[in-house]
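One protein chain omitted, others in place.
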Amino acid sequence: MSRKRGFEQNPVVGVIMGSDSDLEIMQHSAIKLEKFEVPHEVRVISAHRTPDKAVKYGRTAVRRGLQVIIAGAGGSAHLPGKVAPYTRVPVLGVALGNTPKSIEAAIGSIDEMPEGVPVPLAGINKKGAVNAALESIRILALLNPVYAEAYEQFVQEMAEEVEAKDEAIRIKGYKVYLRDQRLTEELKQSG
Amino acid sequence: MSRKRGFEQNPVVGVIMGSDSDLEIMQHSAIKLEKFEVPHEVRVISAHRTPDKAVKYGRTAVRRGLQVIIAGAGGSAHLPGKVAPYTRVPVLGVALGNTPKSIEAAIGSIDEMPEGVPVPLAGINKKGAVNAALESIRILALLNPVYAEAYEQFVQEMAEEVEAKDEAIRIKGYKVYLRDQRLTEELKQSG
Amino acid sequence: MSRKRGFEQNPVVGVIMGSDSDLEIMQHSAIKLEKFEVPHEVRVISAHRTPDKAVKYGRTAVRRGLQVIIAGAGGSAHLPGKVAPYTRVPVLGVALGNTPKSIEAAIGSIDEMPEGVPVPLAGINKKGAVNAALESIRILALLNPVYAEAYEQFVQEMAEEVEAKDEAIRIKGYKVYLRDQRLTEELKQSG
Amino acid sequence: MSRKRGFEQNPVVGVIMGSDSDLEIMQHSAIKLEKFEVPHEVRVISAHRTPDKAVKYGRTAVRRGLQVIIAGAGGSAHLPGKVAPYTRVPVLGVALGNTPKSIEAAIGSIDEMPEGVPVPLAGINKKGAVNAALESIRILALLNPVYAEAYEQFVQEMAEEVEAKDEAIRIKGYKVYLRDQRLTEELKQSG
Amino acid sequence: MSRKRGFEQNPVVGVIMGSDSDLEIMQHSAIKLEKFEVPHEVRVISAHRTPDKAVKYGRTAVRRGLQVIIAGAGGSAHLPGKVAPYTRVPVLGVALGNTPKSIEAAIGSIDEMPEGVPVPLAGINKKGAVNAALESIRILALLNPVYAEAYEQFVQEMAEEVEAKDEAIRIKGYKVYLRDQRLTEELKQSG
Amino acid sequence: MSRKRGFEQNPVVGVIMGSDSDLEIMQHSAIKLEKFEVPHEVRVISAHRTPDKAVKYGRTAVRRGLQVIIAGAGGSAHLPGKVAPYTRVPVLGVALGNTPKSIEAAIGSIDEMPEGVPVPLAGINKKGAVNAALESIRILALLNPVYAEAYEQFVQEMAEEVEAKDEAIRIKGYKVYLRDQRLTEELKQSG
Amino acid sequence: MSRKRGFEQNPVVGVIMGSDSDLEIMQHSAIKLEKFEVPHEVRVISAHRTPDKAVKYGRTAVRRGLQVIIAGAGGSAHLPGKVAPYTRVPVLGVALGNTPKSIEAAIGSIDEMPEGVPVPLAGINKKGAVNAALESIRILALLNPVYAEAYEQFVQEMAEEVEAKDEAIRIKGYKVYLRDQRLTEELKQSG
Partner (left out) sequence: MSRKRGFEQNPVVGVIMGSDSDLEIMQHSAIKLEKFEVPHEVRVISAHRTPDKAVKYGRTAVRRGLQVIIAGAGGSAHLPGKVAPYTRVPVLGVALGNTPKSIEAAIGSIDEMPEGVPVPLAGINKKGAVNAALESIRILALLNPVYAEAYEQFVQEMAEEVEAKDEAIRIKGYKVYLRDQRLTEELKQSG
C-alpha cells in the first residue's frame, strides 16, 4: 500500500491561513506533511476578508475528501472557528503571532471555542505548525497503516537524534560541544 | 421631531449575542437604548451554532435599516467579527466572561481584529453593554438632534448625581454616609 | 452498522485524569461519548504518583484498540505529555483548574509541548471536556459513517436549539424571557 | 455629491495623540482617511502636559463640526477618556505601546472606562490606527452615501487582493511563492 | 505643638475617589489619617462625570493648603492623573478593583503615567488606601516633628504586635493558636 | 537510628511566615514535617515589621542547627529573600496569596531573586507548603537514611492511593463513584 | 533663598540601586535632580549582596538629612522594601527590568508591600526614574518655595514644548513633520 496519491490533487489535509504573511510559519505544516508523503494543499483564506470562501471551504471539505484541516491564525484568530462549524472534518488550530499580546489573543480565540464546536489548539507558531502536521499523521494513521509505521519510525529517529547529542556532550564535554556548535553556525552563515 | 418610531418594529440598533446565557448582561444595552427611546431589537445569533444566520444578519443589516450593531460575545468571542465583514454598519463589540481567562480571550478576540475589518471594543460585561448603547446614541446623535439633546442631558444628570453624593458625604461625614448606605441595602434585601 | 460494541469492554476512547478530584469535570467527556454511543473507559492515572502506569497506558494504547486518548490535567498538567510519547494514538489535552494561575499553567504545559510530540489542547474545564469528546467523534467519523451521521445530526440540533431561543426572545421580549428563565431556575432549585 | 471638502480646513475627523512620538503610528489613521477623502486634522494634544487644550478640544468638537475623534494614546493612555466627557462626538481609542506592559496598560485604560462615558477601543498600534479610520468611515457612511459606496468598494478590493494571493500560491506552489516574496523584499531593501 | 487643627476644616490631606462605591475601601485612608490626627477631607470627584470639578480640585489644591492628595480609582483609573497636572502637591494613587482585569487596568493607568507627571502608586485596594495614608504621614513628618514622632511610635507598635503573635505561637503551639483564632472569629460573628 | 529528637527543641527545619494570617496555609508544612517526625519550629517573623528579627533568624540559623528554612510569604513576599543572604542554610520559598495579583507578585518576588542569592520556589499556597516540607525531607534524606526510607515509603503509599481510586472507578463506574463522593461529603458536613 | 547647597555633600535625596547595571536607567533620577539643583547622592547598595549596608542606609537616613529616598530595583526588587522599614523618610520605588517577566516581578514586589510599610511605585524604567525625581521635587516643594516655583516653571515649559510640536504639525503637515524628524535623527546618528 503506497502513501503516494498525487500531491495537491487529492489532498487529504488542508493547510489554510488568513494571510500570506502567515506562510513563512505555516509552511512548516506543509513541509512535515510532505516528509510523510501526505497529499495536502496550502491555501490563503481569510475569515474576515474572504468570509464566503471560508464558509465554502468548510462546507465542501468532506465532499473534497479532506480528512484534517490545519488552520493557522493570528491576532483575533477566527479562521479555525470560522471553518469548523461547516464541517465535521477535524480542524486543528495553530496560534500565530509576533507579540505576546497577539499570541495570547490567538490562543484565547482558539482554546475558548464554545461547547459544541471543537477546535483543538495544536500549538503556537512554528512548533504549532509542525505539531499540527504530526497530529494529522496520528489521525491518518488510524486509517492507514503506512502512516502508522512511518510515525513510529519518526519517533524512533527523534530519540536517536537526542541520544547522539547526549553522547557527544558526554564524550567531548559541554565546552567543546558548545564551541563546535558555534563554529558550525558561523560556517553556515558565512556559507 | 419625535424619537418614538415603534419599538422593535423598525430597529435602528441591533443587540445580538451568541447565547441566551449572555442575556442577563446584554439586556443592559437594551435597557439603556429604551431609556433613550431608540428603536432596537434583541437577538440570539451564534457565530458557531447558527453561522448562516449570523452571515445573513450582517448581509441584511443595511437593507433592514440598522445603523449600529452591538454584539456581545464571550470566550472565543467571534460573533462581532463574524458579522462585521458582511456589512458596513458600525459593529461594536462587548466582551463577556465570568473568569479572567474567558474575559481576556474575549477582549483579545475583539481588539486584535485584522486591519481592514474594524470592531471597536465598547467594554466588558455590564459596563461594556451600557457603554455600547451610549456609543450608539453618540453615533445616532450625528444623524438626529433629538438624540444629541438627550445625550447632553444624560451627561448633565450623571454630573449632578455625583455632585449630590459628594455633597452628602461632606455634610454627613463619610462614616454616617457609609452606615446609611448599608442600612439602605439591608432594607432593599429584606424588602 | 451499529455503534454499540459493549461499553467499557472494548473502549476506543480512553478518558484519563490525574486525580479523582478531576472527575467532576472530566465526566463530561464520558457523558458526551456515551450520548454518541462510543465505547470508552474512564481512568485515574497520575503522571507523578503512578508514573509507571501512565507509561504503560501509553505503550499499550494501540494494542488495546484505543483510537483517541482524552487526558484531563490541571496545574503542571503533565499527564497528556506523559502519555503521548509512548503511543501514536491521538492524545487530546483538557486543561483543568480552579484558579487563573492553575488554569494558565495547565494551558501552557499543554500548548507549549515541544516540536515532535503533539498534544492538541481541546479546551478548558467543562467546555474542554465536552469538546474533547466531540473532537473524538470527528476523528472516529473518519473511520465510521455512523459517527459521521450522528455528528451532523448533533450540529443540526444545536442550531435548532439556538433558533428556538432566538424565536422565544423575539416573541416574548427579552424581559419576559429573562423572568421565565429565573422562574424555571427557582423551580429547579426548590424542586 | 463629492467627498472633497478642503482638507484640514473643515475637518470632520480629528486624529489626536499625546505626543509627536505617537505620530509614526497614528499617521496611519490619517493616511486611510485621506484615501477615503475624508476631511481631517492631525493634532498633538497631551492629557497631562496640555490638559486645558485637551478640555477645549473636547468642548469645541461639536461646534467645529467634528463627527468622529480618533485618540491614540500609550501607557496610562488617558487622552481618549480626557476628551470624551466634554463632547457627545464619538471618540475612538487607539492603544499604543512598544512593550507588552505599556500596551496592556493602554488597553486597560481605554476598555475599562466607567459606565456612562464610552470610548470604544478600535485596536492596537498600526492595526488600531487603520481600523479607527475605517470605523470612522462606517460612521460617516451613515450620513453620506458617498462614503458608504467607497467603503463597500474597499471591502471588495480587500477580498480580491486575498483571492489573488491564494491563486498565486495554488499556481506557483508555496515554495516558489515564498522565494518570490523574499526576492521582492530584498529588491525593495537594496532599492 | 499639637496636631489637632480642626478636622476637615483646614484639611492638609485630600482623600478623593471617583465614585461613592469606592468609599468602603478608601475610608481606610481616612481612618488612618484620623488615627494620626491629620486634618483631612473625603471627597467624591469623578474624572469622567464631573471633570470640571476634578480640574478645579487640582487647581485650588495649593491655595487651599493641601499638602498631599490621595486619589483612589478603579478600572480606567484616570482620577489621579486627571488631578496631578493641575497642581504641584504630591498626588498618591490607590488602584481599586474587584476583578483581576480591573485591578490590572487601574495599576497600569497609574504606574504608566508619562514622563513629567508623576503619580506614585501607593498600592492596591485596602492595603493601598492604608499605605497611601502612611506615606502621607511620612511626607508630613518632614514638615512637622509631631508626625515624625507619631510615625516612629507606630512602627514600634507594629513590631511589638508581630512579636506578641510569634511569642503566642511559640508558647501555645500553632495548633492551639489556630484553634483560638477560629474561636475568637466565631465569637465575633455570633457577637 | 530514631528520627525522634524532641520536637521544637532542636528544630532542624524552620517554618517561618510574615504574619499569623499565613498560618492557616503554612501549618501544612508543619503537619507534613510532623508526619515524618522531623524536629521543626513554626515562627512569625516579618521582613518589614520585625526586620531585625528576620536578620537575626538568618544569621543564627547555622549555629542553631537548622538545615532547611521554609519561608512562606505573600504579596511583595520579601521574607525568603530577607533571610537568605544571612545564612548558607537552604531557604525554600512558598508563595502565598488569595488573589491572582498577590500570588503573581509573590511568585515573581521569589523566582526572580538575583544571581548569587538562591531561594527556590517550592510552590504556591497549600500545595507549596506541603511540597516545601517534602523537599526538606528529600534534603534531610541525604543526611539521614531514616528519612530516605520514610520518603520512599511515602511515595509508595501515594501510588497505592491513586491505584485504589482508579480501581474503584473501574469497578463502580464513574457515576456511582461520584455519587458516593458526594454522599461522603454531605455526611462529613452534616457530621 | 538659593537651592545650591553643595552637591552630594549634604544630599537631601538619595538615589540607590542594587547593581551598577541599573545605573544607565537610574541616572535619569540624578539628571533630573541636578536640573532642579537638588543636592543628592547616587549609591549602589544591594538588598541581597550587601544587606547590612542597606539596613544601615535606612537607619541613618533621617540623621544624614535625607528627605526622600529613590530606590530602583529589578526582578525580585526588594531594595525599596528592604530600606523602608528602617526609616520614616519617604521611599519611592522605581521598577526596573528588560523583560516583561522581570518588570512584572519588580512592580509586584513594590506595589504589594504589606499594610504598614508604604513604598509608592513611582513608575517603570527611565520614565519611572524621571518621575521619582519629579515626585521628590513635589515633596521638597512643600518645604522650600524655591522648588515650588521651579516645579511650576517646569510644568509650564512642558506645555509649551507640546504646543510647539502641535503648531509645527499644523503648519508643516504631519508628512513633512515626520520627514524632518527622520532627517534630524539621521543627522544625529551620523553626527
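The first chain written gets the first letter, and so on, giving A, B, C, D, E, F and G; residue counts start at 1 in each chain.
Note that in this section a residue touches a chain if its C-beta (ideal position, glycine included) is under 8 Å from a C-beta of that chain, and two chains touch if they have at least 3 such contacts.
Computed from a predicted structure; not experimentally measured.
Of the candidate positions C:A30, C:L92 or C:M113, contact with the hidden chain is made by C:M113. The chain omitted from view is touched by exactly one of A:I31, A:V62, A:L143 or A:M158, namely A:M158. Touching the omitted chain from chain A are residues 100, 103-104, 124, 127, 158-159, 161-163, 165-166, 169-170, 173-175, 177-178, 181.
Along chain C, the points of touch with the absent chain fall at residues 18-19, 46-49, 51, 55, 75-78, 81-82, 84-86, 101-102, 104-106, 108-114, 116-117. Think of the hidden chain as still there; on chain G it touches residues 8, 19-20, 23-24, 27, 30, 41-46, 49-50, 53, 75, 99-101.
Everything that follows uses one rule, which is that only the chains that are shown with their structure count from here on.
Chain centres here are Cα means. That of chain A falls 42 Å from that of chain F.
Residue positions of chain F touching 2 or more other chains, listed in rising order: 19, 46, 49, 75, 100-101, 104.
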